[in-house]
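All protein chains of the complex are present and in place, except for one that has been dropped.
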Amino acid sequence: MKRPVEITFAQAINEGLHQAMAASDEVICYGLGIDDPKRIFGTTVDLKERFGKRVFDMPLSENAMTGIGVGAAIGGLRPVMVHQRLDFFLLAMDQLVNSAAKWHYMFGGKRSVPLTIRLIIGRGWGQGPTHSQNLQAWFAHIPGLKVVMPSSPADAKGLLRASIDDNNPVVFLEHRWLHQQMGEVPESPDFRVPLSECRVMEKGVDVTIVASSYLTIEALHAVRRLREEGVQAELIDLRTIKPLDWPTLLTSVKKTGRLLALDSGAAFGSVAGTIVARVASDLFSHLRAAPLYLTMPDVPEPTAYELTREFYFGAPEIAAAAWKMVKGEERSFPELEREGHHDVPGQWFAGPF
Amino acid sequence: MKRPVEITFAQAINEGLHQAMAASDEVICYGLGIDDPKRIFGTTVDLKERFGKRVFDMPLSENAMTGIGVGAAIGGLRPVMVHQRLDFFLLAMDQLVNSAAKWHYMFGGKRSVPLTIRLIIGRGWGQGPTHSQNLQAWFAHIPGLKVVMPSSPADAKGLLRASIDDNNPVVFLEHRWLHQQMGEVPESPDFRVPLSECRVMEKGVDVTIVASSYLTIEALHAVRRLREEGVQAELIDLRTIKPLDWPTLLTSVKKTGRLLALDSGAAFGSVAGTIVARVASDLFSHLRAAPLYLTMPDVPEPTAYELTREFYFGAPEIAAAAWKMVKGEERSFPELEREGHHDVPGQWFAGPF
Amino acid sequence: MAEGSDTEKIMRALYLIRGVEEGIAQRYPAGKMRCPVHFSIGQEGVSAALAPLMRRDDLAVSSHRAHAHYMGKGGSVRAMLAEIYGRAGGCSGARGGSMHLIDESVGFKGSTAIVGNTIPIGVGLGLALQQKGSDSLAIVFLGDGAIEEGVFYESVNFAAVQRLPVLFICENNLYSVYSPLGPRQPAGRSIYKMVEAMGIKSVAGDGNDVAATYKLMHAVIAEMRSGQGPVFAEFSTYRWLEHCGPADDDHLGYRAQGECAEWKKRAPVARYEKYLRENEGWSAARLEALRNEVLADIARDFAWVEAQPLPPRPDAYREVYAEDAGKSVGQNTMESAA
Partner (left out) sequence: MAEGSDTEKIMRALYLIRGVEEGIAQRYPAGKMRCPVHFSIGQEGVSAALAPLMRRDDLAVSSHRAHAHYMGKGGSVRAMLAEIYGRAGGCSGARGGSMHLIDESVGFKGSTAIVGNTIPIGVGLGLALQQKGSDSLAIVFLGDGAIEEGVFYESVNFAAVQRLPVLFICENNLYSVYSPLGPRQPAGRSIYKMVEAMGIKSVAGDGNDVAATYKLMHAVIAEMRSGQGPVFAEFSTYRWLEHCGPADDDHLGYRAQGECAEWKKRAPVARYEKYLRENEGWSAARLEALRNEVLADIARDFAWVEAQPLPPRPDAYREVYAEDAGKSVGQNTMESAA
């Protein structure tokens, strides 16, 4: 039974986990509900059946379970832990920051911590203030952590394999709105997408747009529309947030002279802010316009349908900001508004990318 | 017995706590060792004796004790919790981020959380990777939190009183190297330093230097030296990191056209990066030079004396960076090197500021 | 043997909780309540038994599955429904949804969605009460999953050290989402005995036996008001519907065949009706009348909420800080200073 060329993001994760566990006995997987009927949005299907005690459900003890992952890692395993929402993982910051991130450094390089932590970022259907946080900036602020945010099924698989191979603690962020997305994914167990290499998704000379995770999808719509209107945006999907692929990013901005950095996290202390700051510092004389960022406001996510209606920005706002930067004039792109309910992934969303 | 005009930063905190507790029965104070012989570096002297059960030691349970602070706050008290190192507080991120920061917003403004959390930032004498973290950027990234970093005894008292008065959760960061610093402090129980107002410490037209907490001291030395050499730097002490006093900061950069932002935290996701990004975005056409930041590297603090020797930047590096920006040429300021051991607060440190 | 008026309060609470929950479950598929909802159907017993025992000035907190606790404490049904519908008049300003309920007017201080999150907050309420010399209680509702969080243990410890007036009510429904106790807690371990060993008085009971629950808690609460310190109470009970959402999920097979059916025989509502008829002289007609009265109220509440306007969109940006009620902070930009 050959598997289809296109599979979902969730299936890609699942395939990556199967292949990683088959390739090495050192890989173990655990998390709340990992073997329950829902299988973490389908990402852990059949793992328990195939790998037995190397896959297990756990108590509601996020901090200890993270430390246990660190211990298992320095004990010779390669644990992959998963949480259904990033927000729950706030209970585990001591183990993440004081143990996992620093272990290799503070013990003089004696032992590294090959631990992969999958966190799912929620959005929509009333996820509200405590089920929708985007804290990539937090993780990226901590020396010693790697932070990965795939935006396509192929990257999900390839980056996950690379994360599990990696000898450092990796925070692997999956946006809930991407799980059902379809895409071509190499079936080979050798397939990897290296960490710390961003992807130039669309070439262009007028402006560099930097995106990651779900925002890459929104940005892609904006960039295609801009192209129709004669603006050539270069779209960079970060893929790895930390360590960031600065050379590719800086090269692009040198070429375009304009930067629009997108971020699904709050503005203050954001990854987008970090990118704008570095570009402004290092490439000041190359800039043809003020570098900009679009981020979420410094406000928690509200729950109600009506309150989230205009809360998130997407393709229309991205296109408008890029247009303004390149053309110096206001323009709106209502045709880029998503159809249907704004609080669930839309129709085109299941599309080929 | 009149108290001297000048007191230490620690005494200023202590005076602020005494006056706050005397002014309102709602104020309670707790923390590990709050009533022990050392009294949190002297900051809680005589509180237990005077206020009895409103001051108490606690179990080693940072997460619960933070939630207990939230509960006491919504129950009508104004708790002040203290931790001897910021690093310990990583155990309490769930309560800080998911409860304290969001409570007022996510319950529709029904009840606010007047909780003050004093965290002490360590440095030197082998504090090492887990006793010296500067995570102001983390706290500032979270909507709903206020973040305060005093740099002088007067500000320590005035901002602490304002923080305790404030109806929001406030993270109040005290740098360990400031506790012995002397300064004039108004004795009046009415004295306050309002939150969200930064302080222009030195006026100048050539470059705006933005500092906070202990780095303000280093920057002040640099600015005075620069002045002797004909460079007029404007020194801004942020005092409150979030919500930040953008008007004062942006006004200054509009005037000087140059920005050097200092930060004691790691570079990626830093407060300094946020400031540079905003300035580059909003004031691009006013900038006469690339905006710069000096931050700590994306590396944990090592322990050994020899390894920390050049690890921190201070007055010489600040002066050199500002000089380069204004004059366009390299220059070093070895005369600004601190004397004596680099890993303890120096002689001049006890000085009048 | 509940005091005369208390039996009626309990029966009324049972009808109310069940009626509102069924009303929500029935309407939920229409897609107007667009937030995660965790139902209490099958678990009405403990909240109803406590309804007449909790004073208005007792302060309660709860978790993701809070509807029953909120209503048992006397919270406004309309404000709760408006919150779930995301309408104006929602108890949390349409910003919290089903998982974040509050009604300060009756001492329901808040329920939150992170498991274990409100446990220390309840203990902090107890601390505030103790500091003020009040004889009110702080009441913490939690599940069998929540006790696995370290913060539970820390909170129990602190309540014990300071002898705070905190009543922990643990509804042990055997599951955390789809996970049975097996992978979560040691086989054969008793939760309440463990808590006893942590240093606070602990009791246990059948949470579906409302009369017995009332009796037990009547004594416990009376003792607590005289300053006896914290108490932990564990009640066995069972949720009938799926973990989150209005559907049955027995077909998924994560619960033993027939387990749910068995528990349904022990339904708290029907069982208490029987108890009132057999032990308190209630007639079928009296029960029927009370039930109809409650259901009529509920129907009006739903009608009211469905007619409520949507909240103004700028409310999304209000009240991030205590002082900026009504002030909107800029969208997609850094906050600006006051």
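Which chain is which? They are A, B and C, in the order written, and residues in each are numbered from 1.
To be clear about the criterion, contacts are C-beta pairs under 8 Å (C-beta built on N, C-alpha and C of every residue); 3 or more make two chains touch, one makes a residue touch a chain.
Not measured: the values here are computed from a predicted model.
In the full complex, the chain left out of view touches A, B, C.
Considering A:105, A:191 or A:284, the position touching the chain not shown turns out to be A:105 (whole complex).
Looking at A:8, A:44, A:66 or A:116, the residue that reaches the missing chain in the full complex is A:66. Across C:154, C:209, C:234 or C:273, the single residue that touches the chain missing here is C:154. Only one of the listed residues, A:4, A:37, A:76 or A:340, touches the absent chain: A:76.
If you put the missing chain back, the residues of chain C touching it would be 148-154, 157, 160-161, 183-186, 188-189, 193-194, 196-200. Contacts to the hidden chain, counted on chain B, fall at residues 32-33, 36-38, 56-64, 87-88, 90-91, 125-131, 267-268, 294-300, 302-311, 313, 317, 343.
Across the interface with the omitted chain, chain A contributes residues 28, 53-54, 56, 58-59, 61, 63-77, 79, 94-95, 98-99, 103-112, 114, 143-144, 146, 166-168, 196-197, 242-247, 274, 278.
The criterion applied here is as follows: only the chains that are shown with their structure count from here on.
Most remote from chain A, judged by the distance between CA-atom centroids, is C.
Centre-to-centre spacing of chain A and chain C amounts to 36 Å, using the average Cα coordinate of each chain. A straight line joining the Cα centres of chain B and chain C is 41 Å long.
If you average the CA atoms of chain A and of chain B, the two centres end up 32 Å from each other.
Among the residues of chain A, those in touch with two or more other chains are 63, 87, 90-91, 128-130, 267-268, 297-300, 303. Annotation for chain C: residues 90, 92, 94-96, 100, 112, 114, 150-151, 320, 334-335 touch two or more other chains.
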